[in-house]
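Heads up, one of the protein chains got dropped from this complex, but the rest are sitting where they should.
In this document, chain identifiers A, B and C correspond to the written order of the chains, with residue numbering beginning at 1 in each.
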Amino acid sequence: MSEFQELKEIAYRSNMRLPELGLVLFTFGNASTADHKREVFAIKPSGVPYDELKVDDIVIVDFNGNVVEGDMRPSSDTETHAVLYKHWENIGGIVHTHSTYGTAWAQAQKDIPIMGTTHADHLTHDIPCAPPMSDEMIEGDYEEQTGHQIINALDARELSYEEVEMILVGNHAPFTWGKTAEKAVYNSAVLEEVAKMTYLARQINPDAPRLKDTLIKKHWERKHGDDAYYGQEN
Amino acid sequence: MSEFQELKEIAYRSNMRLPELGLVLFTFGNASTADHKREVFAIKPSGVPYDELKVDDIVIVDFNGNVVEGDMRPSSDTETHAVLYKHWENIGGIVHTHSTYGTAWAQAQKDIPIMGTTHADHLTHDIPCAPPMSDEMIEGDYEEQTGHQIINALDARELSYEEVEMILVGNHAPFTWGKTAEKAVYNSAVLEEVAKMTYLARQINPDAPRLKDTLIKKHWERKHGDDAYYGQEN
Amino acid sequence: MSEFQELKEIAYRSNMRLPELGLVLFTFGNASTADHKREVFAIKPSGVPYDELKVDDIVIVDFNGNVVEGDMRPSSDTETHAVLYKHWENIGGIVHTHSTYGTAWAQAQKDIPIMGTTHADHLTHDIPCAPPMSDEMIEGDYEEQTGHQIINALDARELSYEEVEMILVGNHAPFTWGKTAEKAVYNSAVLEEVAKMTYLARQINPDAPRLKDTLIKKHWERKHGDDAYYGQEN
Partner (left out) sequence: MSEFQELKEIAYRSNMRLPELGLVLFTFGNASTADHKREVFAIKPSGVPYDELKVDDIVIVDFNGNVVEGDMRPSSDTETHAVLYKHWENIGGIVHTHSTYGTAWAQAQKDIPIMGTTHADHLTHDIPCAPPMSDEMIEGDYEEQTGHQIINALDARELSYEEVEMILVGNHAPFTWGKTAEKAVYNSAVLEEVAKMTYLARQINPDAPRLKDTLIKKHWERKHGDDAYYGQEN
């Protein structure tokens, strides 16, 4: 049995959740999970349909994007995952989808404004839309540069990856992450639902304001603050 | 066996109906049911996924929000339920969801105008959207104040909670109630469907008028008036 | 066994198709089927949820709206069905739903313009939206008057009920009919799909023209004309 068996199983389950949650069509998405001590992550193989995917197909890759174990070619987005794991030591999972509403906002090149408590329960900022990449970045090592584009977009807005666990890459689609792969998957579903709600709210009332600061703070803190009282574990 | 067993089972079934009806994602919602004689209600525990929820997880709480029975922390919205049960003696159930279209109207800070008979079959007024709460209310006992905001919004419009069994809390999401928990769940699904229909009707024709008074009255009375003839029980 | 057993079974199956096709929420709809020789029709009982409906619950009613057989109260829309069967001798089934997109167009008080071949495969005219009823009609025998409103709306446009098998009642919702109850159910699903497509087409291009006459004629005639060649039975 592989020394990475557990990592592969987590990656497998996380990938299989994406079609269950209605977040991917065909092969348009991938999930990974990392072991920072060993500096490796487990990721979906490229172009394999979810209903044919097996645990043993999962590929183990190091943080420089080199395959460590596995017979298949890893996801074409592997370099993006590698860059993020290398730079962000406290994330255990990354998910990329082309979910419908999230991708529509990315194509519109617009941040998703924070307009309700559903959003504030998960982050206190607009969901950022990174600008489309420069021609140099696209023509260079594209997937690696996508990782840098994500990191740079958070830096430019002075946002922490530990507080903002989701982003849109302009003209492309969403990426999410989290302490675990399960949390990254959860964040992908939250992003899609918030993208849909906010789309509809703007259609109903184009002038509707952003959520007020006190309400943003309240909803964030009751779930994530020092005195959080949501859930069973605080 | 708990003296509250029946109450817990009703609360359990009502909560489980919410994902079945497509009204909640993950843990974004809760249902409760009250026993006004004993001044207690049964409510979902906080943050527990629906597919893991068990009857015994349901928490019994009194009308001041104190836990009477149960090992888990009750829903973070428990105080809102408590305030409503305390003030409205004729309701047996309350439901809170972040259903997509209803929440979009709440984020748009707009009442849902009465534009069709589907709406008039259930209430004779626009579905009110309570204004976002004041900073004082948010920074105070937020969930308790949410209950007061709901009561105040009905009072300000001179609406009876026995006739209008649903409301949007501005920037937040819908709350519904009814004589039974089953009716409160039903009202949540009706609100979501009416929210979607009316959204679409306004997109098709922004100038479409509200429903005329004779039609509002007719549809309400054939279901709820003294000479109602809808259903098998009048 | 009832002398109307077959009629009841057809009505039962037709009603059960409505939730299967996603056309009704809770009890918001009803289907009936008529026997013109005996001048009776079989219709859903009022307010009974579809998942509790049984063949024996179906009510037999004559063309004046009087119950002939059955223990339950018939649908509150029974008089509308009765009027249509009485006036239109060549229809064998009627369906009423509050399907989402069809109802949105009814609430918008707009005809659904014929903009594509999907529409022309089924009728050669815009799907008419009958104007909301007068106060006198509403305050009189409302459901009977709804039938007359439908008949009058077709007459005012010089449309034949044998060619146009569907209508919207303004501020209310769709009614469809056909030679059989199965066809009426089919028409309800077609109306909902066309209502959605045309809604979307208008959002994409508010100036998109109606379908040209040659294309309307071609698609109608290949399915319904003297030289029809669609399907296996012409």
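For this structure, a couple of remarks:
The rule is simple: a residue touches a chain if its C-beta (ideal position, glycine included) is under 8 Å from a C-beta of that chain, and two chains touch if they have at least 3 such contacts.
This one's a predicted model, so the numbers in the text were calculated from it and none came from an experiment.
Within the full complex, the chain left out of the display is in contact with A, C.
Interface note: of A:43, A:173 or A:191, the residue touching the hidden chain in the full complex is A:173. Contact residues of chain A toward the unshown chain are 25-26, 28, 45-48, 72-73, 76, 98, 100-101, 103-110, 132-133, 135, 138-139, 142, 171-173, 199, 202-203.
Residues of chain C that touch the chain left out of the display are 115-118, 186, 189-190, 193, 196-198, 200-205, 208-209, 211-212, 214-215, 218, 222, 229-233.
We adopt the following convention: only the chains that are shown with their structure count from here on.
If each chain is drawn as a node and touching chains are joined, the picture is a simple open line.
Taking CA atoms, the transformation carrying chain A onto chain B includes a rotation by 90°, reported to the nearest 5. A separation of 33 Å divides the Cα centre of chain A from that of chain B. For the pair chain A and chain C, the distance between C-alpha centroids works out to 46 Å. Of all residues in chain A, none touches two or more other chains.
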